[in-house]
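Omission of a single protein chain aside, the complex is shown with its protein chains in their original locations.
Moving on to chain A:
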Amino acid sequence: MSLLDQPSSSSLAGGGMTRRQAWGLVGLLAAAVIAWLVFAVWPDWLNAILISKKAFVSAILNGITLAGLYFLVASGFTLIFGLMRNVNLAHGSLYLLGAYIGYEVTNRTGYWLLGVAAGFAVLAIVGVVMQVFVFRRLEGDDLRQTLVSIGISIVAADLMLAVWAGGTYQITTPEWLDGALTLPIITAVRSNGASVFLTYPLYRVVVLAAAIVIGVGLWLMLHRTRVGMMIRAGVDDRAMLQASGVNVHAVFAIVFAVGAGLAGFAGVVGGSALSVAPGEDVRYLLASLVVVIVGGMGSISGAAIGALLIGLAEQIGLVYFPTYGIVLTFVIMVVTLAVRPQGIMGKAR
């Protein structure tokens, strides 16, 4: 294969480079351009095109932190789908419920971290309950699962509206998460020669860090533990896993608990960065659907890549062409579906 491949690719790239080396070079060039964009002081013509360096770099950073949030929601969604072929369309409701619970707990106890923990724990329990009482009865019946989960999401939205009304809530973050970080990125130079550094809210950096830690944790759990091995085996061939004596129902329950808990966790973290209001459930459901379609169903690394693409597209679109920004997200989705229908990291089934 490689023998056949090499002559053609080297003739394409010229200079005797393999295809791999050519891609590496492109990657290096792109990295250098990005590094220059971020760290250099911009000439006027570039500022004129991209509004200002501050706007551009902020959009990139915001895109990455938003991606962190999307990843937290979508990773649970993709896990549940990957293992159970169960498109849980009530996943957005889990996000919103987690946010409201986080708000209540934080408000009553005064401890934000307790709110975060409660958001995860309560939603993990809700997830298990849903799995045991609803989805277990509908095993292997995709259409009914989908319809029932839509039904649950509609009922849940109205129940939450009844309890928390239509107001906009803001979960108060603790003092130590307030304030802004000064990043070593120069956005402009004043006429007296002093450099203006970019400041960025500390809380958003924390959100991103949490998403990375959880992403790595999930990956380790899936690839280095026995439960993870069972889950991966279940994704590939459920019947075989069952035949080899594993209690599949227990594995399902664990996955549902982790997936729902992550949605609840993301709800509290996201509700502190942005806000909590009715309608968020649909927004995050749609975001995770797009992320998972782009990234590939059932893949954690796919969810990360998808979230990054969608987060960046949303923020850059918002700054540079706000009216048509939303189109960018769906262009990415359409292109992915056309070129690689199983998603970037998805396995063809």
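Note that in this section a contact is a pair of C-beta atoms (placed from the backbone, for glycine too) under 8 Å apart; a residue touches a chain by one contact, two chains touch by 3 or more; residues count from 1.
The rule is short, and it goes like this: contacts and distances are computed from a predicted model.
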UniProt protein name of the chain not shown, from "Glycosyltransferase family 4 protein", "Acyl-CoA dehydrogenase/oxidase C-terminal domain-containing protein", "histidine kinase" or "ABC transporter substrate-binding protein": "ABC transporter substrate-binding protein"
Of the residues A:Thr18, A:Thr146, A:Thr172 or A:Ser301, I need the one that contacts the missing chain. A:Thr172
Considering the complete complex, of A:Leu113, A:Ala180 or A:Leu220, the missing chain is touched by A:Ala180
Touch as defined at the start, partner being the missing chain; which of A:Leu66, A:Ala156, A:Ala233 or A:Leu285 qualifies? A:Leu66
Per the definition of touch given earlier, which of A:Leu274, A:Leu289 or A:Ile344 contacts the omitted chain? A:Leu274
Name every residue on chain A in touch with the hidden partner chain. 51-52, 54-55, 58-59, 62-63, 66, 161, 165-170, 172, 178, 180, 199, 201, 203-204, 274-275, 277-280, 283, 314-315, 318-319, 322-323, 325-326
